[in-house]
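Can you read through this structure? Questions will come right after.
With one protein chain removed, the remaining protein chains of the complex are shown where they sit.
== chain A ==
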Amino acid sequence: MSSAPHIDSVSRAAETPDERQPYAELGMKTDEYVRVKHILGRRPTSCELAIYSVMWSEHCSYKSSKVHLRQFGTKAPESDALLVGMGENAGVVDVGDGWAVTFKIESHNHPSYVEPYQGAATGVGGIVRDIMSMGARPVAVMDSLRFGPADAPDTRRVLPGVVAGIGGYGNSLGLPNIGGEVVFDESYLGNPLVNALCLGVLRKDQIKLATAPGPGNKVVLFGNRTGPDGIGGASVLASATFDEESQAKRPSVQVGDPFTEKVLIECCLELFAADVVVGIQDLGAAGVSCATTELAAKGTGGMDVRLDLVPLRDETLRPEEILMSESQERMMAVVTPEDVDRFMEICAKWDMPATVIGEVTDTGRLRMTWHGELIVDIPPGTAADEGPVYDRPYSRPLDQDELQRRDPAGLPRPDDLRAELLRLLGSPNLASKEWVTAQYDRYVRGNTVLATPADAGLLRIDEVMPGAEPSTRGVAISTDGNGRYTRLDPYAGAQLALAEAYRNVAAVGARPLAVTNCLNFGSPEDPEVMWQFAEAVRGLADACQTLGVPVTGGNVSFYNQTGSTAILPTPVVGVLGVIDDVTNRVRPGFTEEGATVLLLGETREEFGGSEWAHVAHGHLGGLPPAVDLAAERRLAELMAAAAAEGLLLASHDLSDGGLAIALAESCLTGRYGCRVTLPADPFVTLFSESTARMLVAVKPGAESRFAELAAGIAVTELGRTGGDALVIEDLFEISITELRETHTSTLPAIFD
C-alpha cells in the first residue's frame, strides 16, 4: 500500500500551519473551522477535518435543533417505565415480566430520492442496527412514507422503488412490517419522506450501551468490510491534499446487504448472551468517525486506533475516506482482553469478519495511526458532544395569518353525500394501501397479532432469551403525522400527530407508554421553517408531558425542500403501548352481527386541513381540529378498561376523512356492514375531523357495563352491525362490494 509520503500526519499539520484546507467544501463554516484549530492548538490534519466536519454536520450534531429538543428532557413526564431515555441509540421501555422493548424512528429521505430502492433499504438496515446496539433482538419494522401526488410521473419512479427496497431488505431479514403510513402531497414531490421505525425486544437486565470504559479493553470492528460507500464529500478532501489518483469519483449511494445484516443480528445476540460485550455502537452516518468518537467520549475518555487495520473492500481507500465511509452492516464493540478470543470464536462461527483495531485508554485523547504515523489526536468529546449549537432566528411566516383566515367554512358542500364518501374513500390518501403493504411480510416470526390495516401493529412478546419467562404481554405501536395540520398550526399539528398515534394504540386496547419522533422540516436557515420547527417541538413536548408519555429518542431531518420551497412541516410521531394479555386485543372491523355501534367523543364542525377540503377543493386553510389531550387520555383509559373486560367486538379511531371513512373501513375489514342513524348535520357528522373520537362496536350484553365505564365521555349510539352494506338511515346505502372496489382499485390503477 502506498501512502506514507502523502499522509497528512499530526506532525506535518504542525509544520504546515497555513496549508489551505477544504473545510467549506465539507460543509463547515469558517468559525467552526477556527474553533477546531482553537481546540487542537494547530490546524487539523485532513483526517481530523474529516471527523469534525461529519460529526459537526447538522445530521450528526443536531446543532440547529438541540436548543429546542432539550424540552423533551426538561418537560419529560415522570415515568416508571422508562429504562433508557434520550441520548442513546434508542430508548428502552419496561413492559413488565422482566421484558423491555426498544424502539426508534429515523429518516432516510434524501438517499431514497436519489436511489429509491437502496435508499429505503439501507434506511431499514440502519434503524435495525440501532435497535441491535441496545442489546435487543429486532422483532418488527414499520415505515412512514410520504410522496408527491400519486399520479405524478416522479412518484411512479420513487414509490415503487422505495416500497420494493423496504420489502426487499425487511423481508430478507425476516422482520414483519406491521404498520405505517403512505401519504401523498404535492410538497413531497421533489423530496419524499422515508421514515423507518424498528422495534426490538430484550430482557431488561441485558441492556447494552454505547460506551467504551476500561483502559486496556479492545475495540473490535465487525461485520462488512469498509468500502467507498456514501463518501461523496471525502473525495473533496482527498483531491485537495493528494494527487490525481485519489480523485476518483466516490458514490454517494450506499448499497445494503440484508443477508449479512441477518447474520450480524444473530451474531450480536450470541455475543450478548455470552456476555462478552462491554459496550457497542452501530456504524451509521459518519461510520468509524462517529463510532470511535462517541464510544470514547462516553467511556473512560480515550482510545487508540490503528486505522490501517480496518478491513477494506477497496484497498485504495485513503484514511479520510475510511473515516467517512458509510458502508452498511458494520458494528463496533468494546471487549475485555480476556473475552477477545471468545468474541472472535463467535464471530467466526457466524462467518462474520471481526478485527481488533484499537484499545481503550485513559488519556482523554482519541488517537489514530496509519502505518505508524499519528494522523488523529483529538479530545473525542469535542467532536461527539461539544459541537456547535445554534439558536437560529425564527419568525412566524408572513402568510400564516392569511392562511389561518382562509376558513373552510365557506367551501361549497356536496348535495350527494354517497358520492362524496366514495370520492374520499377512493382518493389516494384514504384508499387501501394494500398495494404497498402486500409487498411486506406482515406475519413472519409468528408473533404478529395485529398489522395493517389495524389502527396499531400489535406483537406478542415471545422470545427465547437467557432468563426469559413466558408472558402474555404484547406491545402495540403506531406512527402518525399530518403535514397539513402542522402547516396551519405547527404547535397543534405536532400535538395532533401524537394524539392520533396515542389514540391508535389505545384503539387496540393497549396502554400508551412512550414516544419516538422523526421531525421532517425544510431548511433551519429559513426563519419561517425554524419557527415551524420550534413550535412543533414545543407542542409535542407539552403534549407528551400532559399525556404522561416520555419521548425516548428520535431523529431530526432538515433541508427537506425542492429549490427553496420547503415540504409541509411533518413531525411523525410513534407511540408505543403495552397490553397485559394479547388475547384481549380489540380488532378493527365488524366481524359479527348485532353489535351496538357507538361513536365516542364529540363532533364539532372542523374542516381546516381536512382530507375533505383537500380532496374536494384542494383547499388548505383555517385552523386544524382542536386538541383535547384530557379527552384523549380519558378515551385511552376507557379503551384499556373495556378491552381488559372483553366488552368490545371492534374499534377504529376517527382521523383523516372522519366518521365516513371509519365506518367504511370497519365494514371493509370485518365481514359485515352496519345500519346507522346520524345524530346531527349529516355532512359535518360524516366528514369533520374532530379529535378524541373513536368508533366502537360493543358486544351484545355488554352495553350497560360499557356505559358505566364510559361515564364522562360523550357516547352517541349510531346503530348496529350486520348486513352486507353500509346503510346510513334516510340518506344512502353502499354495498361492501362497492366500497371494496372503490377502496382497493386506486393504487393498482396507478402503479401496476
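We adopt the following convention: contacts are C-beta pairs under 8 Å (C-beta built on N, C-alpha and C of every residue); 3 or more make two chains touch, one makes a residue touch a chain; residues count from 1.
As a convention for this text, contacts and distances are computed from a predicted model.
Undergrad: What protein name does the UniProt record of the undisplayed chain give, "ABC transporter permease", "Dihydroxyacetone kinase, N-terminal domain", "Phosphoribosylformylglycinamidine synthase subunit PurS" or "Sarcosine oxidase subunit beta"?
TA: Hidden chain identified via UniProt as "Phosphoribosylformylglycinamidine synthase subunit PurS".
Undergrad: Pick out which of A:D314, A:E434 or A:E703 touches the chain that's been left out of the picture.
TA: A:D314
Undergrad: Taking the full complex into account, find the residue in A:S46, A:T260 or A:S471 that is in contact with the omitted chain.
TA: A:T260
Undergrad: Touching the left-out chain: which of A:E115, A:D130, A:D580 or A:E689?
TA: Result: among the candidates, A:E115 touches the missing chain.
Undergrad: Could you list which residues of chain A touch the chain missing from the display?
TA: That gives, for chain A, the contact residues 114-115, 117-118, 224, 227-229, 248, 250-251, 253-257, 259-260, 313-314, 327-328, 351.
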